[in-house]
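With one protein chain withheld, the remaining protein chains of the complex are depicted in position.
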Amino acid sequence: MTIQIAIENRFEDFTLDVAFKAPAGVTVLFGPSGSGKTSVINAVAGLLRPDAGRIVVDDWVLLDTQTKHNLAPHRRRIGYIFQEGRLFPHLNVRQNLLYGRWFAPRDARRESLSRVVEMLGIGPLLERRPAALSGGEKQRVAIGRALLAGPKLILADEPLAALDEARKAEILPYFERLSEEVSVPILYVSHSSSEVARLASTVVALKAGRVVACGPPAEVLGDVAAVGARGTASILRARVVAHHLDGLSELSTAAGALWLPQMDVTEGQTIRVRIAAQDVILSRARPKGLSALNILRGTIMEIRYGDGPGALVVLAMGEDRLIARITRRSVAEMALEPRQTCYAVIKSVAVAPGDVGRGRFTQTAQ
Amino acid sequence: MTIQIAIENRFEDFTLDVAFKAPAGVTVLFGPSGSGKTSVINAVAGLLRPDAGRIVVDDWVLLDTQTKHNLAPHRRRIGYIFQEGRLFPHLNVRQNLLYGRWFAPRDARRESLSRVVEMLGIGPLLERRPAALSGGEKQRVAIGRALLAGPKLILADEPLAALDEARKAEILPYFERLSEEVSVPILYVSHSSSEVARLASTVVALKAGRVVACGPPAEVLGDVAAVGARGTASILRARVVAHHLDGLSELSTAAGALWLPQMDVTEGQTIRVRIAAQDVILSRARPKGLSALNILRGTIMEIRYGDGPGALVVLAMGEDRLIARITRRSVAEMALEPRQTCYAVIKSVAVAPGDVGRGRFTQTAQ
Amino acid sequence: MAADGAYWLGPAEWQAVRLSIQVSFWATAASLPLGIFTAYALARWDFIGKQLLNGLVHLPLILPPVVTGYLLLLTFGRRGPVGEALEQWFGIVLSFRWTGAAVAAAVMAFPLMVRAIRLAIEAVDPKLEQAASTLGASRMWVFLTVTLPLILPGIIAGAILAFAKAMGEFGATITFVSNIPGQTQTIPSAIYAFLQVPGGQEAAGRLVLIAVAIAMLALVLSEFVARRVAKRVAGA
Amino acid sequence: MAADGAYWLGPAEWQAVRLSIQVSFWATAASLPLGIFTAYALARWDFIGKQLLNGLVHLPLILPPVVTGYLLLLTFGRRGPVGEALEQWFGIVLSFRWTGAAVAAAVMAFPLMVRAIRLAIEAVDPKLEQAASTLGASRMWVFLTVTLPLILPGIIAGAILAFAKAMGEFGATITFVSNIPGQTQTIPSAIYAFLQVPGGQEAAGRLVLIAVAIAMLALVLSEFVARRVAKRVAGA
Partner (left out) sequence: AAGEVTVFAAASLNNALSAVAEAWTEDTGHIAVLSFAGSSALANQIMQGAPADIFISASVDWMDAVAQAGDLRAGTRQDILGNRLVLIAHGDDASPVTIDATLDLPSMLGDERLAMALVDAVPAGIYGKAALTALGLWDGVAPLVAQSDNVRAALAFVAQNEAPLGIVYATDAAVEENVTIIGTFPADSHPAILYPAAITAHSESPVAAAFLDYLRSDPARAIWQAFGFRVLD
């Protein structure tokens, strides 16, 4: 399952010129407001016919302007979660949710209504009409509607923007599960770097209608130019060793043990953990007596300086890279240099539940 | 400038019963999706006429169902940023922005178009119609439209939800400035606890149509029940001592020096700094050789345990409280107990720019 | 009431009332599908001859009814090209039958119906239709499950306009199918006849009252239905 | 063209053409404000007698035009109560003047105009109007700056329907203000007069063509304007 997209389109004073290839899993489109994310998704959905382009999912050609092939939207079998809801005002919530089902082939109806309804917490709303819903409730129904259509490809345009943290934490795993277990590819627009890290197999960073970076999240997220200083993060592979009674899970990484709040992953499985660069504290000596449980050992590979007062220190830990964002002053005071051994202090609870994902590690695309 | 709100309203299967009093500044409505935030705001705007209630801004009675007084929306002089934009489709961006101006008294036109346009980054869009805007662009125009109406009260319903981090960081200070310098009270709906901490003079936490907590952010944010474990944070008063050449600013707090990335505040001023409970590491002894610059000394006042594997440790630092969220295991291993002296390690860059606010400390309301 | 009415209105008049309702109902009901289709085509498609179609639809409005009736006679009459074909192939005879009166009324009411429905279609947000298509609905299904329910208030408005117009139609009807009691004598023909003789005003007035009452009833009913439908659509 | 036309149509016919345009234009233009107001009231307000007003507006559609014309004659005629008052107080004489023809046409076209505008008003999202009111616009301003621009396509549709109807209006006009060349003889009346005598078909046919041409022109023009306006409103 790969998605290949190449689109050129001129708007009045904006030109979209995007080409990327993404492997199976969740491809996150990341970029500032007005960078062309929704336009790309609309083209995949067939709602925007680009001036030129080719869109292929696996071997299935959705659009090829050269051969004048353009599949009608209703034949594309997509589940599109729109940025602005677009619920059907004349149908109640239940009817909205089940709308796509009428048209889905019988074998595509994997999700049961009750399961989706429960996950989205919209049980009490089923008989209401969209006009009587709050902003976040509408958004949740829109998510459910797309999921229940049994799509072969999911397009999600900031699906969680209107929701609170708790709700997000409940819905995110669903997307993960879809992309992994059911292997439905997902094209996902997000502004949140923690969503990116959690979900993405591939991140496509857009800026002013162009792709500025494309690759696995570990790579793109480490690229300050693509994601900005505050979005920089690293992603570690970790195997779940054991779930302990005090509510912590023990993971092993190439650089030592990691303790995280208990998670819903079977022991023995490998998961990935996003660690925001700014959540990492470095120490030359192994620190003692700290409340932080996680102290990983690594070798400084590189120290990068940007414009601000910060510096990125990249540590090698086996095959993984851990990035720490610390102040220049600290670099100077600690006299950090490449090839030194260094300890990284990571607060266990600083690893947000949303940052633990089960995404597979994928090869660089494009 | 105080806002007094008391509203009762029955929807089909939802009852709103909210009463709170908020002092000048930004009052943030916080709560899960469907908890009644938009309904409260609509009542203040005059778009929802509650079954019973009284809404007073300062001495100005907007609504009093007992005396049957109900000011028409257009006389309330509000700037309402709607959750869903609501731009006028037949007007271009410039006309949308200036719409409220026609009706504003001359002396209320404080904001200049060019300034607002620049802040929102919508200069190139002025001649476009809303249909040709992206989701985030629409939202920004909606913000500008409300600001330019010269309102006496601003209602903002998740105004920044559709925007990327960089954009948010540019717009947030504007709201701050409005509430402080121009002393326009703001009622602000947000799901983001960092926005809460940054902006709020008062936080009103809603749940299922009721107020579950109301008070200054330091108080409400420390209340796990109200804001959830991940939202818990503390707020420290700090005086800006100096801006240093390496891009760091030195602040002094009751518990020692704080080093933060350089900020745009005059030396000598007092600001407030939000520190997420999960960004604090504790140590019994003063740690050495860490990349973290900020090590504050305090006395353990209280250790609170919740349901999960975490615990909240509250440190007293002068009059301020610093809350650390660490694992129960750490509490046990470090043998923490009330009245012990303890060191808190805070990574300087972990204090997000958005978490530095100039909000005054206000008395508990209600 | 029939017995009572028998004194107030003659049997011929009662027949006219019954016939008027029948004719108006069928004129409206039978032309509705074509009306919806035409409105949709005019609102949403671009094709050669669109302006021509639009003009054609409006023609009965622009022409004096006599002319329309005369043209109907020339085409749908027994010796007219269409009329002949209809009789030969389908055994349908319009001339001097109530069916012909219904055709005349339908033609006269068509522009009103189409305009109302077209306005409603143009007010539907294409984004909702797009959403339906991404969910797998073909054009036809999108129309049936999204567009149609959303334009229902417009359809009701169009139908009621058409019904009212059909109740009042006279010029084209009498020119096309004349005035045969029990076959083609509708209320307006009867009223016209009364008004043509001195002193006939009173009898005409009675029929006017009946016509107004029927139309009012239909109107109030339709308003009621439209309001409920609109509420459903608005979702309140 | 005038010279050419002079051969093709007699001066009386040209007069009828000119008069028809004049009458239809003023019938439409003058009733538009009232039409918009009525449509707004029916669409947005709840008041006692709303159903009655609604019925009244539809009345000219339901009644045979002769009846409407007769009622107009009885009320607005020189000896009618309103007609007398108008003449006494304002010096306005409607009967047997082109102004009367315009009134008749306006009355007959009113239901079509109101219905079209009403449908457009009902399609306006009240949330936009609310947004305008929070920005300080009073009801009146909200209407002028938000509602009105958004319903412009509907107003154009209503106006063009009314104009077309006015061009074709005949029964009420001839009954109310007779068929006086240069004063009240519009195209349809002239056509009628031609059709009443043997051999008049040809002259009638010429007038029909003229009427169709004018109405088509107006129609195409209005479609063009409406499309541009709709585009503006949709914002594309």
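Letters are used for the chains, namely A, B, C and D, taken in the order the chains are written, and counting of residues starts over at 1 for each.
The rule we apply is simple: a residue touches a chain if its C-beta (ideal position, glycine included) is under 8 Å from a C-beta of that chain, and two chains touch if they have at least 3 such contacts.
All values derive from a computational prediction rather than experimental measurement.
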| item | value |
| --- | --- |
| Partners of the unshown chain among those that are drawn | C, D |
| Touching the absent chain when the full complex is considered, from C:174, C:187 or C:226 | C:174 |
| Touching the absent chain when the full complex is considered, from C:26, C:70 or C:98 | C:70 |
| Residue touching the undisplayed chain, where the options are C:33, C:49, C:91 or C:198 | C:198 |
| Touch list for chain C against the chain that is not drawn | 66, 69-70, 73-74, 77-80, 95-96, 170-171, 174-175, 177-180, 184, 189, 192-200 |
| Where the unshown chain meets chain D, residue by residue | 66, 69-70, 73-74, 77-80, 95-96, 174-175, 177-182, 184-185, 189, 192-200 |
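Heads up, the rule we're going with is that only the chains that are shown with their structure count from here on.
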| item | value |
| --- | --- |
| Distance between chain centroids, defined by C-alpha means - chain A, chain B (Å) | 26 |
| Shared interface positions of chain B, touching two or more other chains | 84, 132 |
| Arrangement of touching chains [line / ring / star / complete / other] | ring |
| Which chain pairs touch, all of them | A-B, A-C, B-D, C-D |
| Residue ranges of chain D touching chain B (in the complex, touch as defined) | 127-128, 130-139, 141-142, 145-146, 149-150, 232-236 |
| Touch list for chain B against partner chain D, complex | 45-47, 72-74, 76-80, 82, 84, 86, 88-90, 99-100, 102-104, 129-132, 145-146, 149 |
| Chain A to chain B touching residues, read off their complex | 11-13, 31-34, 37-39, 83-84, 124, 128, 132, 134-137, 139-140, 157-158, 161-167, 191, 193, 228, 230-231, 246-248, 259, 261-262, 278-279, 281-285, 287, 289-293, 308-310, 324-331, 334, 345, 347-350, 352 |
